[in-house]
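Input: one structure, supplied below.
In this view, the complex is presented without one of its protein chains, the others remaining in place.
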Amino acid sequence: MINPREIRKDFPILEQQVNGRPLVYLDNAATTQKPRQVIEALVRYYETSNANIHRGIHTLAVRATEQYEAVRGKTAVFLKASHAEDIVFTRNTTEALNLVARAWGDANVHEGDEIVLTLMEHHSNIVPWQQLARRTGAVLRYAGITPEGKLDLDEVRGMIGPRTKVVSVVHMSNVLGTINPVAEIGEMARKAGALMVVDGAQSAPHLPVDIEALGCDFFAFSAHKMLGPTGVGVLWARRGLLETMEPFLGGGDMIALVRQDESTWADVPHKFEAGTPNIADVIAFGAALDYLGNLGMGAVRAHEMALTAYAMEQLSSIEGLKMHGPERADERGGVVSFAMNLAHPHDIATIADGHGVAIRAGHHCAQLLMRHLGVAATSRASFSIYNDKDDIEALAEALEHVNRVFGDGSSRAAI
Amino acid sequence: MINPREIRKDFPILEQQVNGRPLVYLDNAATTQKPRQVIEALVRYYETSNANIHRGIHTLAVRATEQYEAVRGKTAVFLKASHAEDIVFTRNTTEALNLVARAWGDANVHEGDEIVLTLMEHHSNIVPWQQLARRTGAVLRYAGITPEGKLDLDEVRGMIGPRTKVVSVVHMSNVLGTINPVAEIGEMARKAGALMVVDGAQSAPHLPVDIEALGCDFFAFSAHKMLGPTGVGVLWARRGLLETMEPFLGGGDMIALVRQDESTWADVPHKFEAGTPNIADVIAFGAALDYLGNLGMGAVRAHEMALTAYAMEQLSSIEGLKMHGPERADERGGVVSFAMNLAHPHDIATIADGHGVAIRAGHHCAQLLMRHLGVAATSRASFSIYNDKDDIEALAEALEHVNRVFGDGSSRAAI
Amino acid sequence: MAVAEPQFDDLYREIILDHYRRPRNRGELAAPSQRVEGVNPVCGDEIHLDLEIGDNTIRDVSYWGHGCSISQSSASMLTERLKGCSIEEAERVMGKVRAMLIDGATPDDEIGDLQALEGVARLPVRVKCALLCWNVLKEGLQQATTAA
Partner (left out) sequence: MAVAEPQFDDLYREIILDHYRRPRNRGELAAPSQRVEGVNPVCGDEIHLDLEIGDNTIRDVSYWGHGCSISQSSASMLTERLKGCSIEEAERVMGKVRAMLIDGATPDDEIGDLQALEGVARLPVRVKCALLCWNVLKEGLQQATTAA
């Protein structure tokens, strides 16, 4: 059982006041806060072990290399992956998906091939494929969304066929909260001889992930959305796949032998980590994985699901408020997007901020989904382990205030 | 005047013992240590301001965005560049050079075009061009090195011609220490209608840089080599150049409008910063720039030059030791590579480590240069602001010990 | 500690909300001499201005678009204040509004209702909302000058 009150003690940032009120941080889908264990891991690294890795003989270099590579192992354990060498560290989910679109896509996708996406993808899982399509002449196809905000599986099924080369789907939507049946879709892709890419930016932080059970070929996520530092992303690839791929970025640390005209590459995963990696942050990400591991991702999920249910209940009593996405909390992650009759999302976010409540307003890097929903923007509250019912109530209070501000003059006069 | 004894107080990592001796860190060309001001900036960010940037309305998001963008401004000031928007944050020098080779190179370099490099380039300034040459059919040409370890300028001049599309040269060699006349070479490139790329990974940390005076088109360097955190690189581009380039990585934050089939891009520099950036480390890099700015890069250079002269003097008295690179300290940066008759570089590094002295041994990601020098590896000591004469003497003592260990049995028995 | 009053109520002054709820001069003009538009790509706010300019005077002006209360009310107040003004006066008002929003200058009575936007200057992230229609206007006036 997660006890947010206890957990909060590990998050120094949450102690502050914002606009005279205690900070209520509900922008976790954008990035989460970091426990002191992660901050301390950074400090410890820079105060005791900092050195460039992989080639050094001196003590600090060996120490830093061991710590860095140990986190690859921890990441594998977190994903229940069998091999640490199948994990490449990138800057973020975005870079991981670009790596796939370039290093795998450029060699395997050709004119007329089809790339299947969905209308609920984040721009990071759209633009790299658009760029690939432009380079290769491949065709993009987008599966639609049901009125309840779920992926239209029949459409996905109908779309995947012999011309499909790759299917790339978000595991959990950062706007609707929808959790997609990626294992099932992966099965469709496999049967069609296509590869399955999963954007796990929102799922790895919030759901127990068993990478082998997902049956996908690539899985990408970001440390900063799961208590880790900024600047670290993860790309996991199915056994053997990285070996078949040409490198993406070229430079130090990814080579075996450099000659004037051509070079040979280091073994995976190093082949894909050119230049000095973000050593300190990868090591600190290890502390984030430990933190989540100690809580247990099952408990994290249970806590956030309960909170989501409570939020949906509280918000449903606010006049003129409409929530997007699946109705049942067990079919969605801890993300609640909504619209209000009277006020624009930006005004809602400003007024919430006036209450110390941090929510996000905008297109959430999902313009195709906004267009599908027929809105320019939504307001979004998203949860993490340190949030509790009080936070939801503070949000609800702020939203009531929105209605008072934007209601007719008479009720406004009363506040 | 730099006072290393005072400066050391800011570097907690240097207080430790390694193998029973005080740590003497002479691997600064690989990565430098970080002052507490940088470490504290990280802690402060995560404890007070952490949020995702550029789209948020709430207080933390605004705060984080302002801090992040302020460092772009500081970086411009550091380079004496006129426009902060000409600066793109990457992971490291390597990614910055790959960005140029892809986003500029793919559109502008064609079959038969020539790319001029030198034999003293770091792999990060070789492999991306090899990859570009392979994609486009362009030809690589490498300018040679004089016996004294300087760039053969006549050869460079002869090589740059009407077919040259780009000239990419290291500003200061990470092995020889050689400081190359990049402004002069840039002039040659300009006259030939070619672009000039400067790998500033070793120069930005150690020399005063006036980017306009250099007259180059692109300039790349890494924060981690100049007191900053790992995970941050900088690409500066000449005014207007970024605007002409297609984006490299696609995803969140780099778009204006996303439609199903194609998208339009955000203004520069955001067009080149896809996904959540390494926010915390960019902000902490600001503290590193402040630190160097307070010392003054002229003073940094003077200190390191004096130290280099002392090191060359001390090392020249060690039997069987041969130094690579220019003889005059004012023609080189604070990097001294050397060979010893009796011992292999790896053995030298291990024995030095036994004395608490951290030096690097290997090919230093410069295999073409190693081949040119006719060695498989060198030993390398490299200096920073916290190093002093005592450090050099500790190194010299360790190297004397190498000679005792590897000398004939009789002298070994005496130690 | 006592809980502070919610902030930013001074941002949403009644006059702003009134323009947001009951926009003035909303819609297209029959025969505009200039039709200009602007989008804020970060937040999606959109403003279109129709201007009928002649004899160095803004004879008529209307707007449409969508977005937050700040961007829309700013446009509504713009049209109300500038309809019938000389170009010279319009430019002076524009200068004062921009100075208020960008530099935090204290507004004077010449800008009328637009003084209500003073609170926005304190919130850098919302300033661009209030400025959007003024950037569009600037382009419209430039076009008119060039055409003349």
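In order of appearance the chains are A, B and C, and numbering begins at 1 in each one.
One rule holds in what follows: contacts are C-beta pairs under 8 Å (C-beta built on N, C-alpha and C of every residue); 3 or more make two chains touch, one makes a residue touch a chain.
Small disclaimer: the values here were computed from a predicted structure and weren't measured.
Looking at the whole complex, which visible chains does the left-out chain touch?
A, B
Pick from A:24, A:57 or A:119: which residue touches the chain that isn't shown?
Per the contact definition at the top, the residue touching the missing chain is A:57.
Could you tell which one of A:77, A:213, A:256 or A:302 touches the chain left off the display?
Looking across A:77, A:213, A:256 or A:302, the contact with the absent chain belongs to A:256.
Across the whole complex, list the residues on chain A that are touched by the chain not included here.
Output for chain A: 54-57, 61-62, 65-66, 256-257, 266.
Please give every residue of chain B in contact with the chain that is not shown.
Within chain B, the residues touching the omitted chain are 19-21, 343-347, 350-351, 353-355, 361-363, 370, 376-377, 398, 401, 405-406, 408-409, 412, 415.
Simple rule for what comes next: only the chains that are shown with their structure count from here on.
What are the two chains with the most C-beta pairs touching?
Most contacting pair of chains: A-B.
With chain centres defined as mean CA positions, report which chain is farthest from chain A.
C
If you average the Cα atoms of each chain, whose average lands nearest the overall Cα average?
A
Cα centroid separation between chain A and chain C, in whole Å?
Chain A and chain C have C-alpha centres separated by 38 Å.
Could you grab the centroid distance between chain A and chain B? Build each centroid from C-alpha atoms only and quote it in angstrom.
Roughly 32 Å separates the two chain centres.
Hey, how far is the Cα centre of chain B from the one of chain C, in Å?
48
Can you pull out the residues of chain C that are in contact with at least two other chains?
42-43, 126
Listing for chain B: what residues touch at least two other chains?
In chain B, residues 55-57, 61, 257 touch at least two other chains, as defined above.
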